[in-house]
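Missing here: one protein chain of the complex. Every other protein chain is in place.
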Amino acid sequence: MRCGGVLCVAALAATVLAISADGARAQKKYDPGATDTDIKIGNIMPYSGPASGYGVIGMTEQAYFRKINAEGGINGRKVTFLSYDDGYNPARAVEQARKLVESDEVLLIFNPLGTPSNSALQKYLNDKKVPQLFVASGAARWNDPKHFPWTMGWQPSYQSEARIYADYLLKEKPNGKIAVLYQNDDFGKDYLKGLKDGLGAKASSMIVAEDSYETSEPTIDDHVVRLKESGADVFVSITTPKFAAQAIKRRAEIDWKPLQIIANVSASVGAVMLPAGFENAQGVLSAAFAKDGADPQWDDDPGMKKFLDFLRKYDPGGNRLDAATVYGYGAAQTLVQVLTQCGDDLTRENIMKQAANLKDFMPDTLLPGIKINTSPTDFAPIDQLQLMRFKGQKWELFGDIMSGKPGH
Amino acid sequence: MELFTNQILAGISTGAIYACMALAVVMIYQAIDHLNFAQGEMAMFSTFISWQLMQWGVPYWGAFILTLAFSFAGGIAIERLLFKPLAKAPILTNVAGFIALYAIINSVAGLIWDFTIKQYPTPFGSSPFLGSQLISTHQAGMIGVTLLMLLFLYFFFQFTRVGLAMRAAASLPESARLVGINTSWMIALGWGMAAAIGSVAGMMIAPVVFLEPNMMLGVLIYGFAAAVLGGLTSPFGAVIGGFLVGIFENLAGTYIPGVGNELKLPIALALIITVLVVKPAGLFGRQIVKRV
Partner (left out) sequence: MSAVEDVVTEAPVVEAVPKRAMTLGAGTSLVVLALLVLVPVFAKNFIVFQMTMLLIYGLAVLALNILTGGSGQFSLGQSAFYAIGAYTSAILMEQYNVNYALTLPIAGVICFGAGFLFGQPALRLSGVYLALATFALATAMPQLLKLNFFEKWTGGVQGLVVTKPDAPFGLHLSQDAWLYYFTLAVVVAIYIFSVNLLRSRSGRAFMAIRDNEIAASAMGVDVALYKTLAFGVSAGITGVAGGLGAIAVQFVAPDSYTIQLAISLFLGMVVGGVGWLPGSIVGSAFIIFVPNIAEGVSKGLSGAVFGVLLFLVIFLVPHGARQVAVVSQQLLGKLRKM
């Protein structure tokens, strides 16, 4: 058929335009670490040293990316996950980060763990314009897009969580006398600040005792004794798992029955409540953003089923009772979402753009109702938590999903 | 006043932990004239073994005895295999060996049993002791066991031939060899006993601090401090030292305003150094006379 006239030219032109536009859309853009077939992701975890318990997060993420690769990769690209040990030492973290960025040429640094290590990395990575994405730490400083546009946190910040407790206390125990036990490091101090900020003007009148401890202390039993002396009826334990268990056990032993609030990092049934003794832990309060692998109430939950399936197939050594395993899965899933959203534009700039563009994303392991939302001014993906009370042998969630944003 | 007595009692109950560990430290010092940094890790590993035995169904006291035997043998094995070859090396090289042993044991324990804390049973129960809420029956039991071990060590060193031979080998190896004492095996025996005592310490401490690979880190530092305070040559001093450190630290934390709480360990260590400057051999240690 002879193609004649304007119509034909128009059709031809349209086709050419369509093809070239498609071509423009399909134009791939890569930064170091990304190719047609491969995405290199860097990670830094404490596999040795005092915080080695958290190394499980890195190992879970490694297994998760194995699963992703087995299922075809992200947009057809396989993930190479390079995870190095920093022994929880900031100087070593800098060394490993430089190795990842300058020697291994990874596309981004994902879920590096530890506030001191990440503080050391923040300037370097921002100077080099490499994403420091989904930092595994609850410090408030990862949500500062104006000064550090390449750094983003993931979990609810310690201050958010503490503010939720403060809100609860102001409502339920406005005349309460609070005793605080906190770990003398960034984690403990950040929490304490959040608690005091949340209590506002009433902080100085409500908080009757404050005691700090070092992780080098074998036991915090004597701190608990001292805090009981203050006559408080609310006991806030800003402690990591081992010390939380000690605090619960000791508190029960000395027959002190305040309302006890423990930090989310220590709310693991298997790692804290069980060793502390279920009978001692009745009525303890905490908050959560993820499902507890030890809680049978999630056994039929579709998201949890996927997680357990993953453990069975790709991470048989992983412990479902360990909150770190659940955490690693959730964080990795969020990264995969970001990278999928990037499509073929795998530049570092686009990665940050997509990370700041998560709308109502719900990983399998977050509590129902808790959604990940980010924007160019909001670099805190998760800032919701739900309160829970320990009853029987597990946590009972109650109340609404609360947001830890100041002045909400 | 009540706060004061409460703090003293709380200090005694924590001090019992240090006293227990200090005994093991003194034991190894008697044998090799130096402190073994891996002592705590060996105790931790033994405690894990006993825990594992109990997981497999062995009753508490059975596991206890088995672990004691295993630790004793293990201590001897480590000495024969790893430290006998280093006997002629400089002492600093030996210290590096202790550090290497520490790294190995800690890492292996972490791999086998992971880092989540585990509950560890106590044969003494956890109810208040004599009505006091500050000292539980377990802690009283721990103090009792420590005193028993102390008595045992006292009799061993003062009244048995082997004990005497060990002391001779440690203080004057040349002369000891001349009278027929096999100094090399005395060292091995010392290691074995230290490991066994350490395992008891671990099994007593675990119910309080919870079992995990890093549980002995803080305890060992305090154990050293207590042993040095009491006198490295005196098991009795080690136990007293442990209680003193526990009490002092607690009082410092309560009564020194501001920094007392944040500087507990440095203050405790500063106390010990002050004592050493005044009494270089510790409170109950034998005075060493240097003869050229």
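By letter and in written order, the chains are A and B; residue numbering begins at 1 in each of them.
Just so it is clear, a contact is a pair of C-beta atoms (placed from the backbone, for glycine too) under 8 Å apart; a residue touches a chain by one contact, two chains touch by 3 or more.
Since this is a predicted model, take the numbers as computed values, not measurements.
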Among B:Ile91, B:Leu148 or B:Val162, the residue in touch with the chain that has been omitted: B:Ile91
Residue in contact with the excluded chain [from B:Leu82, B:Leu147 or B:Ile256]: B:Leu82
Hidden-chain contact residue, picked from the options A:Ile39, A:Ala120 or A:Val224: A:Ala120
Chain not shown, touching residues in chain B: 29, 34-35, 82, 85-86, 88-93, 95-97, 99-104, 106-108, 110-111, 167, 171-172, 174, 221, 224-225, 228, 232, 258-259, 262-263, 265-266, 269-270, 272-273, 276-277, 280, 286-292
Missing-chain contacts mapped onto chain A: 47-49, 55, 59, 83-85, 87-91, 94-95, 98-99, 102-103, 115-116, 119-120, 122-124, 141, 184-186, 189, 214, 216
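Everything below uses one rule, namely that only the chains that are shown with their structure count from here on.
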Length of the line joining the C-alpha centres of chain A and chain B, rounded to whole Å: 39
Complex contacts: residues of chain A adjacent to chain B: 48, 50, 52-53, 55-56, 184, 211-214, 216-219, 221-223, 225-226, 229, 241-242, 245-246, 253-255, 268, 270-272, 274-275, 277, 319, 321-322
Interface residues, chain B side, partner chain A - complex: 3, 6-7, 10-11, 13-14, 17, 107, 110, 114-119, 126, 128, 133-134, 136, 205, 208-210, 212-219, 221-222, 250, 253-254, 261-262, 264-265
